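Just below is one structure, and these are the notes that go with it.
As you look at this complex, bear in mind that one protein chain is not there, while each of the others sits in place.
Chain nomenclature is as follows: A, B, C and D, assigned in order of appearance, with residue numbering initiated at 1 for each chain independently.
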C-alpha cells in the first residue's frame, strides 16, 4: 500500500499530520429531489463544522457524500494531507463514519464486532476494551446487537471512533439518544480529537454541541 | 366487540372518558439482567409521566411492558376506564406506541402505510392527509420507508398518534432526531392530548420536554 | 403422584426417590428380556434370526410415538395452564424421543435390507416416521435458537402441537395406504394376532425400553431444574454484591 | 364490517408489496420457469425420465418458491415495527396472519400454478393432463403457505431464520407435497387423480384452520 509520508497508521497519543477536507460546488440529489446545489465547504485540521437545518434538509446525505458512499450529482470532495490530495483508498482509511445504523448484526456480540473491526482495520485487538470502557460500555462485550438500548448503540459507535485513530470524523447526530453524561462524552471526544489535529463534520439538532465550530445550515427545498 | 360505555371509538375533538394506567409491583428483566423490581406507577387522565434515567436503565423495556408487548417478570399492568378494568383487547386498541422502529417497511410508501393502519384500526382514510400535514409531512405520501430521514421517520410516528385518537400514549424518545420545530410539535401534541383527557408516558433525554409532568427516574443496575 | 409433580420442589424430592427404582427395574427387565428375545425366543419361520431385530425396532417405534404424544400433552399444559414443570418435561422428552426415532429408522433399515431387499422404500409408514424425525429436529432447533427459556418453551410448544397431526398418520399409515410395512399386530381393536412365543418377550422388551426412557426423562428434567436454580442463584448473588 | 375493511386492507397491502417494483407476478413466474428448466438439466443424461418426473419437478419448484417467500413473510414486518402497530388494535393478529397467507398465495402461488402447464409442456408432458396439474398446484400452494406460515412466524427474528424456517416447515410440507405430486403425476399420465387431490385440499384446510392462531401466538411471543 502506498502510504503518504507523515502518516504511519494508528497512533495513540500523537498528533495527526494536517488534513483538510474540501468540497467544491457539490450538488446533492436524492431520487428526483434536489437537496443542495453549488455547496462548498472546507474543514481544516483541528477544525469542526456543525451541519444544521430542519429535518429532511439533507444533512445525512451531505455526510454520506463526504464519506464517499454517495456520489455527488455535481462537484467533488477531496481530502488533502499537507499538499497532497489523497487517493480514494487512503481517504477511506482515514475517515470515520458514525451513522444511524448500529454497525453490528443483530446476532453479533459487541465484543465480536469490535474484534472484527480491529482485525479488518489493522489495529491491535487490545484497543477494544479501553475503547469500550471509555464510552461507558465496560463489561458489555458479550451483549448482542439486538439487545442494545438506543444509547448503548450510539456509544458503541463512539467506541469505533476510538478503536482506530483517524483524522476525519463524520458524525451524524452523535448525541442523539444519549443521556446527559453521553452528550458530555461526545463533546469531550470531539474536543480531544481536534486537539490532536483531527477534523470533524457533525450533523446535529442539539442547541449547543461543539465549541467554536463553523456552522453550515442547510435549507429545506421548497 | 364489547365496548365500554362512554367510549365510542375514534373521536375528533371530544374529550376521552377518564382512563387511568396503573402498574403495581413490576419486575423487569431482560435476559439474565434485572432492570427493576417492585416498580409501581399510576397515570391519570390528563396526566403525564416522564421516564428518565441513564442509557440502558430500562426505560424502553418499561414502556414495552406498559404497552403489553413484554410480559413483566412480576406484578401487573392494568388500564382502567372509570371503574372498570379493561380486557387485553380493549387495552390494545386504546394504546398508542411510538418506538424507535420506523413502523413501515423499507419498500412501503408513507401513504400506503397510513392507509393500511387506517383500515386496520378502523378509522376513515380521510384522516391520513390531515395527520401528515399536522406533523409537517404534507406531500410526502409517495416517499418510501427507506428514503425517509431520521426526523421524517419520527414525525410519521407522530402522525400515527393523530390518525386514531386513543387515550393512552406511550412514547419512547419522541423528540429524538427532531429539529427545533419538531420538538415544539411534540410538546404541543402531548399538551393537546392531555387537555382532551388523554394520558401519556414519555421516555426522554431532553432536559425539558413536558409541562408539569410527574417524573420517574430509573437507575442503572450495578 | 401427578400432583406431586406439580411443584418443582416436590418433583425434585419425589424424582430423587423414584429414579433409582425405575432405573433398577429397567436393568432387571433388560436382564430378562434381552436373552429371551435374542436367544430363547423361537426364530421366525420365514425370517430366521433377522426377525430378532423386532425386539429393538418395535419398542423403539412405540416410544418414539409415545414420547411425542407426551410432549404434546406437556405442551398443552404449558400453553394453557402455564405449568412450570410442563415445559421442562417437554424439553427433556425431545432428544430422547428423537433418539428412539433414529433407532427405529436405523433398525428398520437394517431389517429392510434382508426382508425387502432395500434399505429404504418410500412407503407411507417409513415416510411418516421420517417426517416425525424431522419434526423432532425442528423442535430441538427452535429451542436452541431462542435463549430466553420461557419464550423458547412457548414457541416450541406451538410447533409441537402443530406437529402432533403427524402422529395419527404414523400410526394408521399402514391401514390407510398400501404399505410394504406390515400392519399392527399387537395394539389392535380385536386383540393381538402375534404368536405368544414372540409376543411375550416383545412385551418385556417394550416395558424395559419404557422404564429406560422414563429414567432418562426424569434424569434430564432434574438436570434442567438444577441448572435453572444455579442460574437464578448466580443472578441473586450478582445483585447482592 | 370493520374487520372486513381491516382484512382487505392488509390483504391488498401485502399483495402490492409482493408485486411492488413493477412486473407484478413476473418475478415469481420467471423464477418458477427457471426452476422448471433446471430440473431436467440436473437429470441430464437421464433425460428420458423428465416427462415422467415433470410433475415432481414442478412441485419441487413450488416448494422452493414457497420457502424463499416464507423467509420474509413476517420477519420484515417484525423488524420494522409494523407488527407492533398491527397488534395494538381491536382486530386480532389472527386475521392479520390469514390475510398475509392468502395474499402470498395469490401473489406467488397462483401465478406459479397458472404457469405450470407451460413448464410441463417444456418437459415433454402430454397437454391433456396439464389443467389438472395446475389445479393441484393451486390447491397445494395454499397448503404450503398456510402450513409454512407457522414456521415463518415461529422463526421470525431468530438467528439464521432462513435455515431455521426451512427445517421447521419441511415436515409440514411433506404431506401436501407427496399427495400433490402424486395427483399431478397421475393427471399427466391420464389416471384418476381425485383422491390425492382431495388429500391435498384436506391439508390446505387443516393449514388454514391451524395457521392463524398458531402464527398469532408465535408473533406475540416475538414482540416480547
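The definition used in the following text is that a residue touches a chain if its C-beta (ideal position, glycine included) is under 8 Å from a C-beta of that chain, and two chains touch if they have at least 3 such contacts.
Since the model is a prediction, treat every value here as computed from it, not as a measurement.
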* To do: Give the residue, chosen from A:21, A:35, A:48 or A:67, that touches the chain omitted from the document.
  => A:67
* Asked: So which of A:24, A:93, A:134 or A:196 would be touching the chain we can't see?
  -> A:93
* **Touching the absent chain when the full complex is considered, from D:10, D:63 or D:221** => D:63
* **Sites on chain A contacted by the missing partner chain, in the whole complex** => 1, 64, 67, 69-71, 89-90, 92-93, 95-97, 99-108, 112, 115-122, 145, 160
* For chain D, which residues reach the chain that was dropped from this view? -> 17-18, 20-21, 27-28, 30-31, 34-35, 37-39, 41-46, 49, 52-53, 55-57, 59-60, 63-65, 67-69, 71-72, 158-160, 162-164, 166-167, 170-171, 173-174, 177-178, 181-182, 185-186
* To do: Pick out the residues on chain C that sit against the missing chain.
  => 118-122, 127, 130, 134, 137, 141, 144-145
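As a convention for this text, only the chains that are shown with their structure count from here on.
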* Taking each chain's centre as the mean position of its Cα atoms, how many Å separate chain A from chain B? -> 32
* Asked: How many Å are there between the centre of chain A and the centre of chain C, using C-alpha atoms for each centre?
  -> 58
* **Interchain centroid distance [CA atoms averaged], chain A/chain D, Å** => 45
* Asked: On chain C, where are the residues touching two or more other chains?
  -> none
* chain D residues counted as touching two or more neighbouring chains -> 159-160, 224
